[in-house]
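With one protein chain held back, the other chains of the complex are shown just where they sit.
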Amino acid sequence: MNNFLSIDDVTNLEALVASARNFKQNPYAKKQQGEGKTLGLLFMNPSLRTRLSTQRAAYNLGMNVMVINVNQDSWQLEFEDGSVMDGSSVEHVKDAAAVFSQYCDIIGIRTFAGLVDRLVDYQEKVLHAFVKYAQVPIVSLESATLHPLQSLADVITIEETKTRSKPKVVLSWAPHPKALPQAVANSFLQWVSETDCDLMIAHPEGYNLSSDFCSGAAICHNQEEAFIDADFIYAKNWSSYEQYGKVLCTDPAWTINQEKMSLTNNGQFMHCLPLRRNVVATDEVVDHSLVLVQAKNRLFAAQAVLDQLLSTL
Amino acid sequence: MNNFLSIDDVTNLEALVASARNFKQNPYAKKQQGEGKTLGLLFMNPSLRTRLSTQRAAYNLGMNVMVINVNQDSWQLEFEDGSVMDGSSVEHVKDAAAVFSQYCDIIGIRTFAGLVDRLVDYQEKVLHAFVKYAQVPIVSLESATLHPLQSLADVITIEETKTRSKPKVVLSWAPHPKALPQAVANSFLQWVSETDCDLMIAHPEGYNLSSDFCSGAAICHNQEEAFIDADFIYAKNWSSYEQYGKVLCTDPAWTINQEKMSLTNNGQFMHCLPLRRNVVATDEVVDHSLVLVQAKNRLFAAQAVLDQLLSTL
Partner (left out) sequence: MNNFLSIDDVTNLEALVASARNFKQNPYAKKQQGEGKTLGLLFMNPSLRTRLSTQRAAYNLGMNVMVINVNQDSWQLEFEDGSVMDGSSVEHVKDAAAVFSQYCDIIGIRTFAGLVDRLVDYQEKVLHAFVKYAQVPIVSLESATLHPLQSLADVITIEETKTRSKPKVVLSWAPHPKALPQAVANSFLQWVSETDCDLMIAHPEGYNLSSDFCSGAAICHNQEEAFIDADFIYAKNWSSYEQYGKVLCTDPAWTINQEKMSLTNNGQFMHCLPLRRNVVATDEVVDHSLVLVQAKNRLFAAQAVLDQLLSTL
């Protein structure tokens, strides 16, 4: 593993999940693995749980951590090659990424979707520029279109919770008042489709995700129908891919409630948090769900990834 | 001790003070007490000395620290049970507190007084919600109405400085151009009244504190009279409790000067800082005071509290 940007960087998912589960049993098993190493966490937009879980993961491995919260306005990066930088950009990403590499052994970076221009978001310009110019491994702390640390935590959660070898997993769109990125949904599909499961996506008309992530998944526009016999209901809102970044529907009929959950095979509710209660899902559903298990597993997902990257340094 | 929110969480004040004074003699006596443990410090409003003293205390115990500065605007919490979260709140405190508990072994939280609605401030909604929903011990880093780590530092300072077994301690209101909370004054009364002393409160008419905190203290509206024979003058401004949050008086006649200090029994001046010089007290008074001793003791107060909480994990 040279970087951790998506499932494509994982050569052995089973081993990575096993490593995370081992850390969950014994968080300090490798407390000297990161001795003398420093993790830089660069946030191009704010983060709470990703920062805390990754920071704690680094501490568990004996690393030091430096957090860098970038105010977009005060430190505007240049991304074009050859440009004459006499405008608002104060530093070229080429130099910034290389300089950070002098002080950090691994760099985590959080970028975000603008939700205005789909091409721009799906190019992942910021992330890929850091990967290109950094001299150390890069870990995505969520990018414009993917959230691999979340997805790894989700796969761990499913693996340790499933009651049959090939569970039915439903990714269900849910309402939300604001336009949200597709990153969590895309990434969940990428990762879960690498495990042995029946994968189904439930969403209203107009909420297709990019076909790049949907191969192997059945798509259903009837939420109740999708829930039947499901082992896991993974709820997430995303704004439209076709009418990019638009909110087409906030229909509370898509809110996940206990009645719908009762259609499942004693199915477990999952969500990456933060979650708008009684909009995405009812209190009853959230209060008896796997959301805190997922949150806990974020720590061990990050720890397994950092451990693997440290072993390559 | 399950949490540290007020004097009520302390079963043995004498032992806690002794522990702090031991750490002052030997800061690294328990440098492995917090090994592998992480303190999360959550600031709902800015802090300098509380953050630094608590962070240093954690380091002295071998803990790691994660600081979380919450921008109220960007991460609005929901506090009502059952609400349909389709407005501005992005996460329920129930979930936020539980999630932080996955990554932190102890959580410190700083909340603040709005100074608009007394009932709201004295409910301590934010602090109590975190206590209710967190799965780890909570330490108050100052709340809307109490500041226990400051008060513990103040008690330590009095204990190590007093020249007679039952000193006279005067809490004196002092002028300030802006409306300030009652937290430091309330909390000081709570803690000091648990020690063996003659406690007196001096303030202008209209500046009564809540009677909940004044039992056992004499109240005097004549500052000079109050100072006579005092061993400790603890200065603090607070805005009105009755006309809640209002500034009724900025009379410089209440500024503490050397002339007034000369009425005392070689009394020592105390203040929690920050302090507006020549408004609260004159330079001469501040320059020959215990303010830096108090500041130093903040560190050891926090260390004694963290040590005790760590021993329960």
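By written order: A and B. Residues from 1 in each chain.
Here is the rule we use: a contact is a pair of C-beta atoms (placed from the backbone, for glycine too) under 8 Å apart; a residue touches a chain by one contact, two chains touch by 3 or more.
Computed from a prediction, not measured in an experiment: that's the story for all the values here.
Only one of the listed residues, B:18, B:219, B:248 or B:273, touches the absent chain: B:273. Across the entire complex, the residue among A:98, A:120, A:179 or A:292 in touch with the chain not shown is A:98.
Where subunit B meets the missing chain, the touching residues are 27-28, 31, 46, 48-49, 51-53, 55-56, 59-60, 177, 250, 273-279, 283, 286, 291-292, 295-296, 298-299.
One chain of the complex is left out; on subunit A, the residues touching it are 36, 38, 40, 64, 66, 68, 71, 74-75, 78, 81-87, 89-92, 95-96, 98-100, 102-104.
Note that in this section only the chains that are shown with their structure count from here on.
Centre-to-centre spacing of subunit A and subunit B amounts to 39 Å, using the average Cα coordinate of each chain.
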